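The complex is shown incomplete by one protein chain, all other protein chains being positioned as in the whole.
Moving on, here comes chain A:
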Amino acid sequence: MASNDERPGLIDAVPVRHYGRWAAVAAIVVLLLMLFNMLIFNPVFNWPFVLEVMNQAPVIEGLLKGTLLVTALTMIVGVLGGVLLAVMRLSDNPVLSWVSWAYTWFFRSIPRIVLLTIMGAGMGLIFRDGLSLGVPFDWKIIEWLGLSGDWRFLTLDANTLFSGFAGAVIGLGASEAAYMAEIARAGILSVDKGQTEAAQALGMSRAKAMRRVVLPQAMRVIVPPTGNETVAMMKDTSLLIALPLTAELFYQVGAIGSRTYQILPSYLAAVVYYLLITSVLMVGQSYLERHFGRGFGATVTSDKAIAEPGLMAGSAH
């Protein structure tokens, strides 16, 4: 081997053998083989039937409307509402701050299935005459003035508003806003105070500093938990039967299952769809994380990106 006056060269050492790791890998391989064997050869799964269920028109309609569209709309309501609630919570105005706190407390306390059940059953009773847009306490004012009629411009039926599709978006969106409020608040608080000061020193109003400087940076902290919230919301659409909303994936496969007595394969169709949707959402999330992480080392770490920064600059506006 190397003599004493020769300088040491490249390393070629014997690695430590991780026997425990090998044993674990072997055990996992065996377990996976058992799992695949069961999935493929156990006749109970009936995969051709699963595919057939996945292709049924009511199932696809339920997937698109009750599951995907409701998820998308409730998350829009939830994120916008959550940011608004967070800004209110952090405001100097004690009334706004308290209202935001009370809202969050109320909607976080109520299980979604309970909220949806009560909305579907109770709103029609509470608002027997429907919901109207007009002058508040108009009947009292009219009585005082000795007039007749009403001062209402638009009246909506509470039953159609709060059960069915609109009710799903309102109920789940209201609940989601409470959770998003906490997430958005943490995001806003994560941005250094010096950022607001620098923005204000440049002549930005508080609202503009929030919109142009604080929120884009807060998004870096807000996006990952929002991804989790979206996945959770997508799964919680399976609660919508409590409203009741039947045009939804889980209820539709269940209906086919009880009609055909193929319960397990029918529910498997839903499982496959849920897995697919979650996978797509995860890709979207990683894209968003990259977008809002720009300037924080998340996007521009390679020398190439520094050498060709023109590629990055376009995305900012």
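The rule we apply is simple: a contact is a pair of C-beta atoms (placed from the backbone, for glycine too) under 8 Å apart; a residue touches a chain by one contact, two chains touch by 3 or more; residues count from 1.
We take it that contacts and distances are computed from a predicted model.
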From the names "Protocatechuate 3,4-dioxygenase subunit alpha", "ABC-type polar-amino-acid transporter", "NADH-quinone oxidoreductase subunit J" or "NitT/TauT family transport system ATP-binding protein", which one matches the UniProt record for the unseen chain? "ABC-type polar-amino-acid transporter"
Among A:213, A:240, A:253 or A:270, which one is in touch with the chain left out? A:213
If the missing chain were put back, which residues of chain A would it touch? 192, 194-195, 197-206, 208, 212-213, 216-217, 220, 292, 294-297, 300, 306, 309-310, 312-313, 316-317
